[in-house]
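The complex appears here without one of its protein chains, the remainder shown in place.
Coming up: chain A.
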Amino acid sequence: MSTANHSGGFHHAHHFDSAEHQYDASKQGIWLFLVTEILMFGGLFVGYSIYHSLYPQVFHAGSKQLSVVLGALNTVVLLFSSFTMALGINYVQRGLRNKAIIALAVTIACAAIFMVVKFFEYTHKFHVGTVPGKYAYTEELSASGEKVTKVGALLAEANKLSVVEREHKLHLDETEFEHLTLLEKTKNWPLFFGFYFVMSGIHGLHVLAGAFLIFWVLLKVIKNQVGPEYYTPVEGVGLFWHVVDLIWIYLFPLLYLVG
């Protein structure tokens, strides 16, 4: 693979000696940017581990409430999208335009699937009341004068109903009912969901940004603005996408499996 044999279609900027020179510089810039992304998430990971060591029970009970199946599904989707992204870059480098378009489109589709799954996870959490911090509480006070959580209120209602009615009216199956009961007994449990929503939320924003960027390079492929002699944007966006996936690879066990 060589970037030097360009056929005149692409010109490097005036302050670089050659296309290769420009490619090297761009690549270094992208790597540095990715370092800042990792450091930013690093701050979250540090916060997470501090609180995890302070309140192991909170994180245990909280993680039980997350759906390992959905989390694993999303992990697989992202891993697969990393693969299609890599394929896309490879096809662009080899000038296989049509294949590249398919690979990139599939990658965007994976991002969409990921976000749809997240949407269902989030809405379900709003439904049962496992939301961050102060929003996990209702206005009322319990008999003992403590604040009532939304989960507590839901459970109080569920306790009046039969198992079938719970499923039907409250969309609560037995295992989830048990998990929520366990969760409700744990002091400060909303803290876990603070971390869950902030970490997965910021990651989700990155998935969205990544999808837009992939769409942007997809347009470039369609318009023949990238190809074997010039593919820096495709490769850069690809690296970004791999880092977004990588961060999820850490988030998944940390949030879903710690219990």
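Just so we're on the same page, contacts are C-beta pairs under 8 Å (C-beta built on N, C-alpha and C of every residue); 3 or more make two chains touch, one makes a residue touch a chain; residues count from 1.
Here is the rule we go by: contacts and distances are computed from a predicted model.
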Undepicted complex member, UniProt protein name, chosen from "Cytochrome c oxidase subunit 1", "FMN-binding glutamate synthase family protein", "Polysulphide reductase, NrfD" or "Cysteine desulfurase": "Cytochrome c oxidase subunit 1"
Given A:37, A:121, A:184 or A:229, the one touching the chain that is not displayed: A:37
Chain A residues touching the omitted chain (full complex): 13-16, 21, 24-26, 28-29, 32-33, 35-37, 39-44, 47, 50-51, 54-55, 58, 132-135, 187-188, 190-191, 194-195, 197-198, 202
